[in-house]
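Every protein chain of the complex appears in place save one, which is left out.
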Amino acid sequence: MQPPVTFLQSVALGFLGLGLFIGLWYVLSVSGFVPRVFLPSPGEVVDRFAVLMERRFAGATLLGHLAASFERFAYGFLLAAVVGIPLGLLMGWYRLLDEIVSPLFDGLRFVAPIAWVPFAALWFGTGIGGPIMIIFAGAFPPCVINAYRGAKFVDPRLIEAANMLGTPSLRVIREVLLPSSVPSIIAGLRVSAGLGWQSLVGAELIVASAGVGYMMVQGQANVSTATVMSGMVAIGLVGLALDTILRLIERVILRRRGLEH
Amino acid sequence: MGVIRFDDVGRIFGSKAKGFVALKNIDLEIGDREFVAIVGPSGCGKTTCLRLVAGFDHATSGTVSVDGTPVKRPGPDRAVVFQQFALFPWKSVWDNIELGLRNLGLRAAERTERIGAILDLMHLAPYAEHFPHQLSGGMQQRVAIARAYVLDPDVLLMDEPFGALDAQTRVVMQEELVRLARKNPRTVLFITHAVEEAVYLADRVVIMTRAPGRIKEVLDVASIRNAEDWGSHEKIEDVMDLESFVHLRTHIWRSLREEKASQDV
Partner (left out) sequence: MSRRILIGLATLAVVFVLWYTATTVLGLIAPGRFPSPAETWSALVHIWDRGYGGGDLVTHALHSLRLVVLGFLVAIATGVPLGLFMGWNRRAEAIINPIFLIIRPIPPLAWIPLAILWLGLGDGAKILVIWFSAFVPSVINSFAGVRTIERPMLEASFMLGTPRLRFIQEVLLPAASPMIFTGLRLSLQASWTTLVAAELVGAFYGLGRVLNVAQQDLYPGMILVGMVAVAIFGWGTTRLLGMLETYTLRWNTAALAARG
C-alpha cells in the first residue's frame, strides 16, 4: 500500500506543485515561447489586477464591477430562495402538487440556465433584469430540490410522535416539519449559490453592460489578456468566499443540532 | 511448513511516547497445522496480531515470522478471510476464486481443476457463475474461504470470519470449517470474540488482555478434545453440552470478565 504522507510532507509537496505551476507559467511567458500578448507573466497579471482596482476599465473599477455583479447575484439568488424553498416544501408535503409540478420542473431543469440568455436579452436588453433572470434559472432548481427532499424525507416517527401528542396541524408544520427540513434547505442554498454565481458569469458575458463578466469580454475585445485573467481571479475569489461562508453557516447550524459527523 | 512466530512483538500507533500501545511483549509460536484462536476484549489487539502475520501492518518492535522468514508484505502464502467477505462484486464466484490462481501463474487447466475441486468441497458448484450480491452472507463467506483455500496456503488467517453472519448460519459455518480443517489441515490463526466458537474450533485458545494487549493465558484445548472425544459427536450442540466444554468456556468467560471489569473502572 502507498506509504502515508505526513502533513508537513503534503504542505511541502503542495508548495512544490504550486511553484512548478507558477514557474512553468513564468518561463513560458517570459521566454516568448507563448507570445506575451497571449500569456502575460504572473507578475503582469498581478500588476493589472492592482491597476484595475484603482482605475476604471469598461466603465468601472474592478471593485465597481464586482459590486455590480454581486448585486445582480444577490437579487437573483434571493428571488430563487424565496420562491423555490416554499415551493419545494409544499411539493414535498402535498403529493398532488408534487405530481403536477414535477414533470414541468424536470423538463425545464434540463435546459441549461445559459440557454435562457436569448430570451433574457429579448425581454430585458442589457438591463439588470437579464442577469437576474439567468441567475434565477441556475439557483432555482437546487433550492426547490433540496427543500423538497427535506420536506419529503422527514423521519415519519417524528410526525407520529407529534400526532400522538395531539399537535394541531399548523404547529406540526411550524415546529416539526419546518425545522427538520432546515439542514437540507441549507445544503441546497449552498449549491444554489454556487450555481447562481456561475450562471451570472455566463450571463454577463452576453447580456450585460457592467459587471465582471462584461469587463472580461471587453478585455478580450481589447486583447488585454491580463484583464481577462484578473477578472477570472476576482470571480474565483468571490465564489470561493461565498462557498466558504455558506459552508460555515451550514456547519454552525448542523452543529447546533448535533448532526455534524 | 506454516510455523508462525511472534518474538517479543510490540505495536504502537502514533509516536513512541504518546501513541496508543496496541500490543506489548507478544511471544507466541503456532506450530505446523495447528489451529489457534485468539479471544479477548474489544481493542485488545487480537486483530492487529492477525494483520501483522498477514503483512497489512508492521510491528514497531520485535519480529513476526513465518517459517523463519520475517513477514514483509501480504501474499498468497498467508491467505486471509475477512469479516466483511471482501469479494469483488463485479466478478463471478468462479472469477473471484480464480484471481489468486492466475496471480500464481497456474495454467488454465490446472486452475479449472483446482477451482472445480474446491467448489465441490464447499458445495458451491451450482453457484459458480453467480455474482456475490446474488448470494446470502453465509454463501459469500464460503466463497471467501474457498478463495483462500484454493491457494493452498501455508497459513490461513481468519479475522472474525463469521461475525457478520446470523446465529444459525454461523453454527453451520463452524461445523463446515471443522470438516474442512480435518480434511485439509493447515496452520490457522482465528480471531474471534465468541468464546464458544473458539473452544469448538481451536487446538489452543489464546486469551489476551485489554489494551495494551498482552497474552494473559494460553489454554490447551486439543488435549481435552482428544481425551473427551468431542469428535465422536456430529452436531455442535452435542459438543457444547459436554461438561468439559462448558468448563473450558466458563473459564475463559471468567478470565475475560476480569479484563472487562478492570476496563470499566
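Note that the chains are named A and B in the order they appear, and that numbering of residues resets to 1 at the start of each chain.
Simple rule for what comes next: a residue touches a chain if its C-beta (ideal position, glycine included) is under 8 Å from a C-beta of that chain, and two chains touch if they have at least 3 such contacts.
Only a predicted model underlies this, so the values are computations on that prediction, with no experimental measurement involved.
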(request) Have a look at A:D47, A:E71 or A:D243 and name the one touching the chain we're not showing. (result) A:D243
(request) Determine which one of B:P76, B:G138, B:G163 or B:P212 touches the chain that has been left out. (result) B:P76
(request) Have a look at B:N103, B:S136, B:N184 or B:S223 and name the one touching the chain we're not showing. (result) B:N103
(request) Write down which of A:T167, A:S180 or A:Q198 is the residue touching the left-out chain. (result) A:Q198
(request) Go through chain A and note every residue touching the omitted chain. (result) 1-5, 9-11, 13-18, 20-21, 38, 99-104, 107, 110-119, 121-123, 197-198, 201-202, 205-206, 213, 216-217, 219-220, 223, 225, 228-229, 231-233, 235-237, 239-240, 243
(request) Just the residue numbers, please: which parts of chain B touch the chain that's not shown? (result) 54-56, 73-76, 78-80, 82-91, 99-100, 102-104, 131, 133, 147, 151
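Here is the rule we use: only the chains that are shown with their structure count from here on.
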(message) Averaging over Cα atoms per chain, report the distance between chain A and chain B in Å.
(response) 52
